[in-house]
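The excerpt is restricted to a subset of chains, each kept in its original location.
Letters A and B mark the chains as written, and numbering starts fresh at 1 in each.
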Amino acid sequence: MALDKTGIAKRIAQELQNGWYVNLGIGIPTLVANYIPEGIEVEFQSENGILGMGPFPFEGEEDPDLINAGKQTITVRAGASFFDSATSFAMIRGQHVQLTVLGAMEVSQNGDIANWKIPGKMVKGMGGAMDLVASAENIIVAMMHSNKAGESKILKACTLPLTGVGCVRKVVTELAVLEIRDGKFHLIERAPGVSVEEIISKTEGDLVVPEFVPEMTL
Amino acid sequence: MNKVVKDPAAALEGIQDGMTLMVGGFGLCGIPENSIAQLVQMGTKNLTCISNNAGVDDFGLGLLLQAKQVKKMVSSYVGENDEFERQMLSGELEVELIPQGSLAERCRAGGAGIPAFFTPAGYGTEVAEGKEVRVFNGKPHILENALTADFAIVKAWKGDTEGNLIYKATARNFNPMMAMAGKITIAEVEELVPAGTLDPNQIHTPGIFVQRIFQGEKFEKRIEQRTVRTKQ
């Protein structure tokens, strides 16, 4: 059965390594913070200028001066720090953040990503996404395998304006974990109960399928 | 060196039609509310506003958009604003979108006398069009220019009479770099104290970057995305 958003977040949380600084984008990526594996300690950075983000505040304790990059009210953990946006992107550009998780509209088999603009329809802007994808050593895209029209978002080549080129290494969807290597998608894991055939049928890009494709353990 | 002016009107004196303004804040967090209200009252037109976001329909820079005072927005993210979208799609409003980190660094560069720098952000995208590309350590980078403004308007938590500023939490965001990059920088603060009150070791923006300072009368501090959890 295909994963729900929580399932995608849980699977991505398995990628976390002890001691990592992590930047989570808006949407599914934000949920990853709820499923940090036991024994793993990570710190969350938000690009507006905070390290050591904690959970949402209790009702009535919201501080308008304390938000994350999604403009949500948040709290801080012990050991947190605040800084300006130039320093924040110094951390990102300088590769001090070990993992970036973000959503996408399209990903291509050479690692291109598009997530900021649909010409003639939507232009919200790239925010920090272009800096993040151009800089992070380790980018995981969290997204649905297909768009609402049922078209694959896992493509030979992106059709939308790009956010970054050749930067995505791993994609986690409701159906599968894919790695991008040598200009192709590689099927690493499938969601519990999801068939390899379904994944193949919903993937437009070139997909390398090994003989045995393990199921995710969540 | 006393930089205190008595009110927003005195602070914003000299801002004229067609000027370029930097306005601090991220979303509605850390925006100079009192100065924006004053700008609306002044009715200054054809402004170019450099600001990470464009406010919401009825708050922040959205108020300037409503009053059609803005000719061009230079931002990284402009969602959450219907009037903005309408003006942009109709061609009334010119928009230049810049990656957030490049925007922050370009403001800092403008204030720091660095005319241009290389960054990997935006390589291979629309943002790179017309820009020089150069490979460093095997990785392509694009050349970005510094940004400056006729006036920078920032918001701080505490400030002293010499213009030293301390921001609070994530309300710091773009304010320090914009304070550096304004030909004239105006700071509105929640609390204005005499010089010598703030610890010199804890100043976020040294007074040298600030030309005028005033204590804002009222800060609404609207929350854009109120997210909470319930007590167990």
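What we mean here is this: contacts are C-beta pairs under 8 Å (C-beta built on N, C-alpha and C of every residue); 3 or more make two chains touch, one makes a residue touch a chain.
Keep in mind that what you see is a predicted model, and the values were worked out from it rather than measured.
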item: Full-complex stoichiometry, written in the displayed chain labels; value: A x2, B x2
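What we mean here is this: only the chains that are shown with their structure count from here on.
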item: Centroid distance [mean C-alpha coordinates] between subunit B and subunit A, Å; value: 28
item: Complex contact set, residues of subunit B against subunit A; value: 26-30, 52, 75-79, 88, 95, 97, 99-105, 107-108, 119-127, 157, 167-177, 204, 221-231
item: Subunit A - residues contacting subunit B, complex; value: 46-50, 55-74, 82-86, 88-89, 92-93, 112, 117, 123-131, 134-135, 161-166
